[in-house]
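Only one protein chain is missing from this complex, and each of the others stays in its spot.
Here the chain labels run A and B in written order, and each chain numbers its own residues starting at 1.
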Amino acid sequence: MKDLIRVDELSIGFGLKNWVIPAVEGVSFSVKPGETLGIVGESGSGKSLSARAILGLVPPGGLITSGSISYQPESGDAVDITSLPKNGRAIRKLRGAEIAMIFQEPMASLSPVHTIGNQIVTTLRQHADLSAAAALSRAIELLDQVGMASPAIIAGQYAHQLSGGMRQRAMIAMALSCSPRLLVCDEPTTALDATTEAQVVELLMKLQQDFNMGMIFISHNIGLVSEIADRVMVMYLGQSIESGATEHVLKSPAHPYTRALLNALPAFAEAGAELATLQGAVPDLTARPTGCSFHPRCAEFAGPQCETERPAIQVVTNQHLARCHLHE
Amino acid sequence: MTGYIVRRILWFIPTLLAVSLVSFAIIQLPPGDYLTVLESQMGAEGDYNPEVVARLRERFGFDQPFMVQYGKWMWAMLAHGDLGYSFEWRVPVSSLIGEYLALTVIVTAATLIATWLIALPIGIYSAVRPYSIFDYIATILGFIGKATPNFLLALVLMWWAFDTFGADVSGLFSPEYANAPWSWAKVRDLIAHMWLPLIVLGTSGAASLIRQMRANVLDELQKPYVEAARAQGLPEWKVILRYPVRVALNPFLSTIGSSIPELFSGAVTTAIVLNLPMAGPMLLRALVSQDMYLAGSFIFLLSVFTLIGTLISDILLTLVDPRIRFEES
Partner (left out) sequence: MSNALSHESAALKAYAEASGWRLGWAKFRRHKLAVVSLYIVGLLYLLAIFAEFFSPYDYSDINRRHVLAPPQAVYVVDASGQFTWPHVRALKGQRDPVTRRLNYIEDPENTFPVRLFAPSKPYKMWGFIPLETRFIGVSTPNRQASIFLLGTDSLGRDVLSRIFHGARISLSIGLVGVALSFVIGIILGGMSGYFGGWVDTIVQRTIDLLQSLPTIPLWMGLAAAVPPGQDPLVTYFMITVILSIIGWTGIARVVRGRFLALREEDFVLAARFSGASEMRIILRHMVPSFASHIIASLTLSIPEMILAETALSFLGLGLQPPAVSWGVLLKDAQSLQVISQAPWLLVPGLAVVITVLAFNFLGDGLRDASDPYGKV
């Protein structure tokens, strides 16, 4: 099966007066229809930025410095999203219609002054030639599909009248309104409590199957990602440091950072052992360490080359890649 | 929501009472009264007649305590729409001030609308293209507009128009219409004369509205829902107009309330400089000659119109902003 989306050696930088601070460096990944890719990383790892680039939504000041993002439409040739004009007609035809996105803060991502129904209708009518009435009944249908108890009432309500979980369901309904082929979820459950999180994740997985969507699920929580994703990519300071099938990465993590993330999870730590915490904090993008970006925090520091030499991507096993000197 | 509006309207009643009391107190402040002015005039003319003065004093109740005088004034107003008697013009106040107040309200309302039509697009554009040349020019003009008193702007524009067109552009009507009865031609004449007071009155208001709208939209543009709207594939103009601008309109609407008092204030000084047949020159004259019922009625009614304007803007705001609408219910 052809890849739905294929990101190749993508680099994004932020221009300051005279120099460009790289925020994403040489990241590559791909997603097939019906497949879920999980992207894991702490804040500042460039995971959200990479995802936004897929929709052509690099924030002001950001610039794609190299690489390509090719999207394969249902029919016809693949398009390189990086070559489309910003906010132009071509990219807007993809946004919301073929590639949809769910954001972290459902409250802040919904308009405070429009009803839920109104917002879904706007998206629907942007991409399909629907009458207002038809769009509204479709919107109610969608709200029903995401598990809202009384969808017709919800459609007439405002974001501030809903609970956090309901807001995120409304966001999901809006994202799914035009039956997208790829769904990008940027930390969709971070703002939710654990029970609601489980419900939303379950809903997303079910909908993915129903629609046979490709899905990119971004989270800082490697445990959560491991439940959903077929494949996982771990990012650190703008680079992909490990990627592979979820079971490979979980069972035999190749990068010390991934190991550290996993050891911090109760479910993965050895029974009786103290939960490990990752020491130090993510360095600022402007103060990237020399050599391997992770070396100042690395528990398996392997000598001077970690400080001086940037590790290249190494193949650990089939389709399991890691960027670490330990695997040379 | 209805509850809020009802409460807001009910609150209007004690406010009116307070304002009438304040207005009446202000015109009672000067030492002496109109009759002292009259006495000195009569004295100067040599036909001083204490009997006449005493009779007048009794008729208008000037020798009674403040609250009694106030009560009489209020009662006459509420019962008969009688605002008192203008000593200087020798006619009832209510027959005198109607047209002046009406023109004040018309010019003020026209200014408010014009200000909005100008300030909204400029404010939005400035926010969407911040730090552009256009934005800088708008900001600088805005600051200067805010710092220039109405009467000074009126003087400068009047001088400029005189210098350029060689004509006196003050007044609201051409001489042939000034005392003519109302007709379509007179209305057209009024509109043709309105541009100068409109610019003078609108500039400072427009300046602060532009700054406010710019700041509000700029704030809203940072919000995630704008990004979310873009992610829905909406064209940029729709993203901006439909979401951030719509949200920014709410705090903006609430500024009508505070801009109305300023507009009425400005209308008074501007009318004096430009010699407009509005409340300003009459009020000034009445104050100077201690024509107390006339002055008091002007102060009171100008305040009442301001309060009504604020009331309308508050109600509009509740209707427009769902957050207020539901919090209050």
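In this text, contacts are C-beta pairs under 8 Å (C-beta built on N, C-alpha and C of every residue); 3 or more make two chains touch, one makes a residue touch a chain.
It should be emphasised that the depicted structure is a prediction, and the values quoted were computed from it without experimental measurement.
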Considering the complete complex, which visible chains touch the unshown chain?
B
Options B:158, B:172, B:276 or B:317, residue touching the unrepresented chain
B:158
Out of B:13, B:29, B:79 or B:133, which residue would touch the omitted chain in the full complex?
B:29
Which candidate, B:72, B:146 or B:246, sits in contact with the chain we can't see?
B:146
Since one chain isn't shown, list which residues of subunit B touch it in the complete complex.
15, 18-19, 22-23, 26-27, 29-31, 143-144, 146-152, 155-156, 158-159, 162-163, 168, 170, 257-258, 260-262, 264-266, 268-269, 272-273, 279, 283-284, 287-288, 290, 295, 298-299, 302-303, 306-307, 310
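Convention: only the chains that are shown with their structure count from here on.
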What is the distance, in whole Å, between the centres of subunit A and subunit B, each centre taken as the mean of its C-alpha atoms?
55
Using the touch rule from the top, collect the residues of subunit B that touch subunit A in their complex.
223-225, 227-236, 238, 242-243, 246-247, 250, 321-323, 326
How about subunit A: which of its residues touch subunit B in the complex?
55, 57, 87, 92-97, 100-101, 103-105, 108-114, 122-123, 126-127, 158, 160-161, 171, 174
